[in-house]
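The complex is shown incomplete by one protein chain, all other protein chains being positioned as in the whole.
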Amino acid sequence: MEATMAKALNLALRDSLAADPGTLIFGEDVGALGGVFRITDGLQKEFGDERVFDTPLAESAIIGVAVGLALRGFRPVPEIQFDGFIYPAFEQIVSHVAKYRNRSGIALPITIRVPFGGNIGAVEHHSESPEAYFAHTAGLKVVAPSTPGDAYGLLREAIADDDPVVFFEPKARYYLKDEIDQSTRVPIGKARVRREGTGATVIGYGPTVLTALQAAEAASKDDRSLEVIDLRSLSPLDMDTVMASVAKTHRAIVVHEAPVFCGFGAEVAACISHDAFDLLEAPVQRVGGLNTPYPPSRFEKLYLPDVDRILEAVDLVLAYG
Amino acid sequence: MADVVQVMSAEDPVRRLFTQDGTLTDDARTSLGLDREALRDLYRRMVVIRRADQEALNLQRQGQLGLWGQFLGQEAVHVGATLALRESDWIFPSYREFGMAMCRGVDPAEMLTLFRGHTHGAWDPKRYHFAPLAIPVATQVPHAVGFAMGCRLKQTDEAVLVTFGDGATSEGDWHEAMNFAGVFRSPVVFLCQNNFWAISVPLTRQTAGSIAERAEGYGFPGLRIDGNDILGVFAATRAAAERARRGDGPYLIEAVTYRMGAHTSSDDPTRYRQASEVEAWSRKDPIVRYGTWLKSKDLLDEKFENAVRQEADRVAIEMREKLARAVMPPAGDAMYGHVYERPSEPFLRERREFEASLEES
Partner (left out) sequence: MADQTFNLPDLGEGLTEAQLMSWRVDEGARVEVNEPLCDVETAKAVVVIPSPFAGVIRKLHAKPGESVDVGAPLVTIESAQGPGEQSPDTLVGYGPGRGPESGIRRRPRTSAPAETATSDVRAAPFVRQLAKERGVDLAAVQGTGPGGRITRADVEAATTGPPQAEPVAALQAAAEPGVRRVSVVGLRKAIARQMVRSVSTIPQFTEFAIFDASALVEARARAKAIGRSATPLAYFVRAVAASVRAYPMLNSSWDEKTDEIVIKPEVNLGIAVNTEKGLLVPVLRKADSLDLAGIAQKSARLIEGARAGSLSPADMTGGTITLTNVGASGPVETGTPIINPPECCVVGFGAIKPRAMVVGGEVVARPGAWISISVDHRIVDGAMATEFLTDLVGRLEKIDD
């Protein structure tokens, strides 16, 4: 069936609630309202207010009680309403969600859903890309889908996973429509080649995959053949897929909305230069947000990576002959 | 508004056991339902955990432990609260609750391997219903509340106890968790061990108000009690836990006690507090006080005291010897073995590379 990513996520939550009575969904406004992006729409009505419930407005406790609920045998799926509001919960995520199993042997099957990224004309704190903080933390798995189908399959897999997963939803792509297949799960830790090409590899995740595909389409009109990889999973990182592509193209560009400095692209670039030093014909390029706080919305087009900035990076890597 | 008033005006089954100043009433003290052996057992356990605590400090001074945080002076809370619960009730400690862990049956030598640097978690929480240490202050409080929310969802009659110090009541997590517990009427007992010091910072710098009375703002009762009176701690905890089991929601107990020792073996309390203050509190020593009371009831004689002392020494010596024999887990397992339930291939690859880089020295 065809569905928006928002609907795909809603279906994944619904199917997860139906599949496992231990699944609980909670957070701010996820109940009667159905979430500020309607991702939990209708779930409280269908599954009751004990399994889908609003909490007080306190992100640290939302994640902290998720730890306790997981210890009690539940499969919590807390929602953090916006990327920029996850920071109060940072300690619970990094010190406990990530490390609890390491100190106790008890796995915490928690999936933390976080809408992330910009391009929606929002006020401050509603457009951030904090994924690198979490990918940096051992004990967590971090994923970010780019299509409705992957959103469904990855969320089902994340909730079913016995390890904690931070699930970043590209909010600018919530209304992207595509075919979804409810019988498909997407394994965590597997990237996907979204477009084949030979000239250079463009690597994205979440919202930047579509941008990369648009750039590849534009480049093809200039007879430039770009391969586009959707990482889908940041931790664990599927370097095998990236390497297979770089072995073919000898050039790589990583694209994300987060600032480039210490962004996830730095990890990808470092891995490529480590694993494929002899294959590179040009330095790995990073295209991302500027090293400034996320700007006021009227400036966000200047901040975010777009087709032109990707093509500039393509020009650069191809200029190396 | 009506709901709130109703909750607050409901009879408080804990408060009625205590006088205005937090002392267990004589009536309550004599109607605890504890027989002679149970009353003597409370004493025995306090002596044993104090001896183990001292031995652990000795071991640190002798280079056998990297660090030790004494609970000297807080034994009444450790023993009284733990024994007031059912064994199936989970306890969420902070990082100074080894007396509680011992009361739950955790092997003290195994516990010490944590402070010897072998592991971050030295017991199976599910076996003892005793959560791992939570070293970042107050972070365990929302865990306990979540666990209690889960108990309520499963409609069990479990109660959950979470304990923390006075310093923790300044943390956001504490307030957030108290609030959640009130909103969800979770079966959780908040046990504050107000020992007056958060490392070097006195209680007066943590709060200008009452800890116990804060509960009211979150929609449930709280009570300040004498934390050096083991029977008072026992009675309050048991009553609060029973109330929680009945579905009447959370309770905050502020047990007033004193940290007689340093914050940890790396700390020097003479830099920030007066010897006279410590001296004054030593006259309220929970073991001495309870011993005096037991003697007044003819429940404690020299023979029993000697037997208890010998048992305590034996526990300490066994702990020392067992610790000396403690074998470190293999490095690969200690470092990589417990991070993920389903580790990824890149993670396992790194583990293999790490293990291949090791050699016997």
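Labels A and B are assigned to the chains in the order they are written; within every chain, residues are numbered from 1.
Criterion: a residue touches a chain if its C-beta (ideal position, glycine included) is under 8 Å from a C-beta of that chain, and two chains touch if they have at least 3 such contacts.
Because the structure is a prediction, the values reported are computed rather than measured.
Participant: Taking the whole complex into account, name the chains on display that the unshown chain touches.
Facilitator: Even though it is not drawn, that chain still touches A, B.
Participant: One chain isn't shown here. Among A:175, A:261 or A:320, which residue touches it?
Facilitator: Spelled out, the listed residue whose C-beta touches the missing chain is A:320.
Participant: Among A:95, A:182, A:198 or A:297, which residue is in touch with the absent chain?
Facilitator: A:198
Participant: From the list A:80, A:176, A:210 or A:282, which touches the chain that is not on show?
Facilitator: Residue touching the absent chain, from the options given: A:282.
Participant: Among B:21, B:268 or B:302, single out the residue that touches the unshown chain.
Facilitator: B:268
Participant: Under the stated touch rule, tell me which residues of subunit B contact the chain that is not displayed.
Facilitator: Residues touching the hidden chain, for subunit B, are 55, 58, 60-67, 116-117, 262, 265-268, 270, 320-321, 323-325, 327-328, 330-331, 357-361.
Participant: For review purposes, identify every residue of subunit A that touches the missing chain, sorted by number.
Facilitator: Touching the chain left out of view, subunit A contributes residues 198-199, 223, 225, 250, 277-283, 316, 318-321.
Throughout what follows, only the chains that are shown with their structure count from here on.
Participant: Which whole number of Å gives the spacing of the CA centres of subunit A and subunit B?
Facilitator: 40
Participant: Taking the touch rule as given, give the residues of subunit A at its contact with subunit B in the complex, in rising order.
Facilitator: For this pair, the touching residues of subunit A are 24, 50, 55-56, 58, 60-61, 63-74, 76, 88, 91-92, 95-96, 99-107, 109, 138-139, 141, 161-163, 188-189, 236-237, 239.
Participant: Across the complex, what residues on subunit B touch subunit A?
Facilitator: 90, 119-121, 124-126, 131-134, 136, 139, 141-151, 153-154, 172-173, 176-177, 179-180, 183, 338-342, 344-347
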